[in-house]
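All protein chains of the complex are present and in place, except for one that has been dropped.
This part shows chain A:
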Amino acid sequence: MSGYFGSYAVVVVLFLVGVAIFAGGLFVNRMLRPSRPTPEKLTTYECGVDPVGEGWAQSQIRYYVFTYLYVVFAVDAVFLFPWATVFAAPGYGMTTLVEMFVFLAFIALGILYAWRKRVLGWT
């Protein structure tokens, strides 16, 4: 249980414990619950009337542009983390600070552009 991957082994063990809690709960549930399905009971809920059409209905997706914005900015933000741990180390100082403002300016400019293009509102 030592070394870099050793610490992640603990995480994997805990994940398996989580899966076991879920499976165990469902098993107890299965032992204790009744099971009397009827066609009416298995109908999709739609305010008590018979469902109209199917559930995966076609609808207009709004804010889909946000997905692009998110992907772009999140990829940027990921690069922040390794940089954040060393930017104030001796020998970097002002250089990295200026770089940070360049980085922030890029993100801010991107948001301003999206704002001007009116994709941040109800489209």
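The rule is simple: contacts are C-beta pairs under 8 Å (C-beta built on N, C-alpha and C of every residue); 3 or more make two chains touch, one makes a residue touch a chain; residues count from 1.
Heads up, the rule we're going with is that contacts and distances are computed from a predicted model.
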item	value
Protein name, per the UniProt record, of whichever chain is missing from view ("ATP-binding cassette domain-containing protein", "Maltose/maltodextrin transport system permease protein", "NADH-quinone oxidoreductase subunit H" or "Bifunctional protein PyrR")	"NADH-quinone oxidoreductase subunit H"
Contact set of chain A toward the excluded chain (per top definition)	1, 4, 7-8, 10-11, 13-15, 17-19, 21-22, 25-26, 28-30, 32-37, 39, 41-46, 51, 54-57, 59, 61-63, 66-67, 69-70, 73-74, 77-78, 80-81, 84-90, 93-94, 96-97, 100-101, 104, 107-108, 111, 114-115, 120-122
